[in-house]
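The block underneath contains the structure these notes are about, expressed in structure tokens.
Only one protein chain is missing; all other protein chains are in place.
Chains here go by letter, A and B, matching the order in which they are written, and residues are numbered from 1 within each.
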Amino acid sequence: MMIDLAVWLILLPLIWASLAFMAGPGRGARLAIPALGLQLLLVLLLAGTVSESGAIGLAVGGWGAPLGIDLAADGLSVAMLLLTQVIALPLAIYARSYFQVKAPEGRYFWPLCGFLLAGLNGLYLSADLFNLYVTLELVGLAAVALVAADGGSRQLVAALRYLFATLLGSGSYLLAVALIYAAYGTVSMATLAPVITAEAPFVVWLAGGLMLVGLMIKTALFPFHFWLPPAHGGASAPVSALLSALVVKASFYLLLRLWLGPFAGLTASAGLLGWLPATLGALAIFWGSCQAIRAQRIKMLIAYSTVAQLGYLFLIFPLLTSEAALRAGIMQAFAHGLAKAAMFMAAGVLIKATGQDRVDSLAGAAQQLPLTMFAFGLAGVTLTGLPPSAGFLAKWLLIEAAIGQGAWSIAVVVLVGGLLAAGYVFRVLRQGFLLVPAIAADAPSFHPVPRTLEWMALLLAAASALLGLRGVELMELVALGGAA
Amino acid sequence: MTSGLLFACVGAGLFVMGGSGVLLLKHLLRRILAFNLMGSGAFLVLVGMAQRHGIADPVTQAMVLTGIVVAVAATALALALVRHLYRLSGKLELPEAADDD
Partner (left out) sequence: MKRLVVIPAALFFVLVLILALVDLAPPAFDLRPLVAENLASSGVAHPVTAVLLNYRAYDTLLEIGVLLLALMAILAVSGSPRTTSNTSLSASDPLLAMLGRIAAPVMVVVAVYLLWAGTSRPGGAFQAGAVLAALAVLLHLTGLLAGWQQPGVRLRWGLAGGFLLFLSVGALLLLVEGELLRYPPAHAGVLILLIESGLTLSLGLILAGLFLFLSHDQGGPR
């Protein structure tokens, strides 16, 4: 009975998105915000159910796999669902005041955002490879549309690059699904998990490789990150927050789910395979951080930081034989999601207030917008991995898991990555705390900004910084795994 | 080699051609066509392999129908983006350098 809750997590956003579209351009916020509140409530109830009675499954239409489509909610999916709704609600409140009533770029924000969230929730709940393809496309197309919405040619170019990358990724995934169906005659994860073993036909290995590459492209893992910075850096602030905090996590989750679920037989027999994503992840940390340190525009800085932070997620793959690595990965997903949403939201406030987006033009921001600079700083604390933030906990768990398995190189990468992150975070803070004489002729002028914007950024930043204290509950939830 | 298997092998070829096209072609319309070729290749592998022993499989046919609709949606979005880009900048190619910083 309780799985109904999960189904409503998919239906509700689709319903409010359609109604928002019917209501007309720019409308829908008043419907979306209560609905998102309801979704958050549902996911909390779902988390309660799963932590009491373990993973749950549901056969849509009552047919059941392999004929029908199965949904499943275990600790991992519930954790991702929780992350999605926790970020979506404050983000929606932020977006409502960010897009003024007749702002052209916000005309279709609500319907597109609803479809995006439905796609994400559907992806986290699905246990069917082909259904996952459809949800992947739903997420990808909605994200591209949000990037392009009413933008100039720079934004369109970014959106097109993003579109081709995401289509290439989902195309590879689709061919892999076709190969799996050819080999086994089913696309249900639960049915596939026991039959895919190390002796699987070569086609299955090819399918696994295609999925790995396709999803790495969609997650913008180095060297496939080329599309991410212009797309995330060029969109409007609420969209950037949505994309950086949530959308890239979806393809990472799917990769993790496949790695541990249906393809566990293959990945266990090829032990060195995990070092491929981990090596690329380490390169992403260095490359992304260096680019972030050099970036001139503040949103590009944050976008490159996303490239770097995504790298940490992939460091866990060689260590997945222990539960601790999985926990570290999910904690990092939470830390980065919350902090990055807060950071983009704070950047949105700064850009609105100063009218420009260069890092150099931030002088005086700490005096004029103390709340926003504080939010940025707190989010930065999480990204750098200082205690007691969620980022600290994630890195701690990761280093512990790495040392436990003798993978010293990973521990070193994590430590160096933290220092690099401090480099770009403090570049912004230093500029923001520069004092500007109030009477100077060229003192930057600050436009007034709605307080809601500042408070929402601060809320998420505080959540990211304080989650480290309440991480145990989350970790217990993730540990209830293994339904796939 | 049965006809189903032949279709699947041609599909594999089309997929790879389309994929290379998406990576290599400069003109945006040709890239969109290449993406469609790639999708069609994957669909052919899906239906072809399922009927390699002679009898058609309704499940794969339904999946391909779903996939075609998704491909139509993606193509429409891509065309809208390209058209709008052409209107704004007069170009049908993406600039070489990713971004200025």
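Throughout what follows, contacts are C-beta pairs under 8 Å (C-beta built on N, C-alpha and C of every residue); 3 or more make two chains touch, one makes a residue touch a chain.
Keep in mind that what you see is a predicted model, and the values were worked out from it rather than measured.
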(request) Could you tell which one of A:203, A:264, A:290 or A:434 touches the chain left off the display? (result) A:203
(message) Among A:41, A:67 or A:403, exactly one should touch the missing chain; which is it?
(response) A:67
(message) In the complete complex, the non-displayed chain touches which residues of chain B?
(response) 1, 5, 8-9, 12-13, 15-17, 19-20, 23-24, 45, 49, 53, 55, 57-59, 61-63, 65-66, 69-70, 72-74, 76-77, 79-81, 83-84, 87
(request) Spell out, residue by residue, where the missing chain touches chain A. (result) 1, 4, 7-8, 11, 14-15, 18-19, 21-22, 24-25, 58-63, 66-69, 104, 107-108, 111-112, 115, 118-119, 122, 130-131, 134-135, 137-138, 141-142, 144-146, 148-150, 156, 159, 181-186, 191, 195, 201-203, 206
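Note that only the chains that are shown with their structure count from here on.
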(request) Round to the nearest whole Å and give the separation of the Cα centres of chain A and chain B. (result) 27
(request) Provide the residue numbers of chain B that touch chain A in the complex, in ascending order. (result) 8, 15, 18-19, 22-23, 28, 31, 35, 38-39, 41-43, 45-46, 49-50, 52, 60, 63, 66-67, 70, 73-74, 77-78, 81-82, 84-85, 88-89, 94-95, 98-101
(message) For the complex, give me every residue of chain A touching chain B.
(response) 130, 133-134, 137, 141, 144-145, 148, 152-153, 156-161, 163-164, 167-168, 171-172, 174-175, 177-179, 181-182, 185, 226, 229-230, 233, 294-297, 300
